[in-house]
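Of the protein chains in this complex, one is absent; all others appear in place.
Think of it as A, B and C in the order they're written, each chain with its own count starting at 1.
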Amino acid sequence: MSQYNYWVVIILMMIGFYIVISHGNLVKKLIGLSIFQTSVFILYISMGKVTGGTAPILDPDYTVFSNPLPHVLILTAIVVGIATTAVGLALVVRIKEAYGTIEESEIQQKDDEEC
Amino acid sequence: MIIDIISWFCLLVGGFLCISGAVGIFRFPDFFTRMHAASVTDSLGSGLIILGLVLQSSEWIVVSKLIFILLFIFLTSPTSSHALAKAALHSGLRPWTKPSASRDDK
Amino acid sequence: MFTAASAAILISMLLALGRAFIGPTLYDRILSVNMFGTKTVLLIAVLGFLMGRPDFLDIAIVYSLINFISIVAILRFFEYTQPSKDNVTSADEGEHE
Partner (left out) sequence: MTIEFLIDIIILGFLVITAVGIAVSKDLFASVMLAGIYSLLSAVFFVVMDAVDVAFTEASVGAGISTILMLSTLTLTGQFEDPSRHNKILGFVVVFITGSLLIFGTTDMPIFGDAFAPVQLHLAPHFIENSYAEIGLPNIVTSVLASYRGYDTFGETVVIFTAGIGVLSLLGFSSGSSTRLSSVIAPMSQHKILRVVSKILIPPILIFALYVQFHGDYGPGGGFQAGVIFAAAIILYAMVFGLDTARRVINQSVVQVLSALGVLLYGSVGLISFLNGKNFLDYSALAHDPLHGQHYGILLVELGVGITVTAVMVSVFFTFASRVDKEHGGNA
């Protein structure tokens, strides 16, 4: 049971990966990508946890703190993640305008017809 | 000691109300009855749980934050329920009536 | 006692999650997302007490506010995806109270 968190991280990561590679809809792919991303966040935060520790905000009542470094990395990664997701969604909207669809196979088909 | 007992009572009753509301949302036959179960027990349940926490806290900053949470929940939860019910009614969803009752209300 | 309260909240979260899965209409899903949000606020508040550092209630405050915004967003954008609303003229009578 001691590796439970890491197993869950891998399961979530694989679910996200599966959505990205086997679904054709571009918005769905982005949702899968965000699941994948969150699983990485969970991995980092799990590694920073110390048993019996508390949140890394200094307080004279506590001596054991969890590792603050992963928290910093993930905090910025979340906001950067939403910013890049916004760019991805903007691309999807443009693709919809250019091709009339956001299904991967249909886009491929239209590209082939043009060649 | 008395305060402890009161707060435990509040937490337990609040927890019970949360579960009963959730059972309602799971078991009731249509959207409007589910919404009724959810919103009625949600307000009282969260109110009681927050009250129980208030009685347990010693610092005034914690108490005031809890009261803010309660205030926001009491403002937002009924509002979103109301807006949701209105939107559902607009979209053509009709309240569930007993199957044997007359079906002539559209 | 905090343990019992958090257990109750977790059970109701599970039931709301179930409704979010099976909910036949999208409104059921919105309802369960809303309920899930309220439960999350409560769970974070109770967890703060359970772990002995109740001064982190700011997160619960944020949730109670952001939840409302996301429900408004869902309703706002959901109206666009709906088909025509011609059949509700009778319901519109009571709008302007």
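Going forward, a contact is a pair of C-beta atoms (placed from the backbone, for glycine too) under 8 Å apart; a residue touches a chain by one contact, two chains touch by 3 or more.
Note that this is a predicted model, so its numbers are computed, not measured.
Chemist: Shown chains touched by the missing chain?
Modeler: Within the full complex, the chain not displayed touches A, B, C.
Chemist: Tell me, which residues in chain C touch the chain that this view leaves out?
Modeler: 3, 6, 10, 13-14, 17, 20-21, 26, 29-30, 33, 36-37, 40, 43-44, 47-48, 50-51, 55-56, 58-59, 61-63, 65-70, 72-81, 92, 95, 97
Chemist: Can you name the residues of chain B that touch the chain not displayed here?
Modeler: The list for chain B reads 72, 75-76, 79, 82-83, 86, 90.
Chemist: Could you please point out the chain A residues that touch the chain left off the display?
Modeler: 2-8, 10-19, 21-28, 30-32, 34-35, 38, 41-42, 45-59, 64-72, 74-76, 78-87, 89-94, 96, 102-103, 105-106
FYI, only the chains that are shown with their structure count from here on.
Chemist: How is the touch graph of the chains shaped: line, ring, star, complete or other?
Modeler: Contact map by chain: line.
Chemist: Any idea which chain sits dead centre by C-alpha averages?
Modeler: Located nearest the centre of all protein C-alpha atoms is chain C.
Chemist: Approximately how many whole Å separate the CA-defined centres of chain B and chain C?
Modeler: Here the centre of chain C sits 10 Å away from the centre of chain B.
Chemist: Rounded to the nearest whole Å, what is the centre-to-centre distance of chain A and chain B, using the mean of the C-alpha atoms as each centre?
Modeler: 32
Chemist: In chain B, which residues are in touch with two or more of the other chains?
Modeler: In chain B, nothing touches at least two other chains.
Chemist: Two or more other chains in contact with one residue: find those residues in chain C.
Modeler: Answer for chain C, listing residues that touch two or more other chains: there are none.
Chemist: State the interface residues of chain A toward chain C in the complex, per the touch definition above.
Modeler: Spelled out, the residues of chain A in touch with chain C are 54-55, 59.
Chemist: If we count contacts the way the header does, which residues on chain B are in touch with chain C in the complex?
Modeler: The contact residues of chain B facing chain C are 7-8, 11-12, 14-16, 18-19, 21-23, 25-26, 31, 34-35, 38, 42, 46, 49-50, 52-53, 56-57, 59, 61-62, 65-66, 68-69, 72-73, 76-77, 79-81, 83-84, 87-93, 106.
Chemist: Along chain C, where are the residues that touch chain B in the complex?
Modeler: Interface residues on the chain C side: 1-2, 4-5, 7-9, 11-16, 18-19, 25, 27-28, 30-32, 34-35, 38-39, 41-42, 45-46, 49, 54-55, 57-58, 60-61, 64-65, 67-68, 71-72, 75, 78-79, 82, 85, 87-88, 91.
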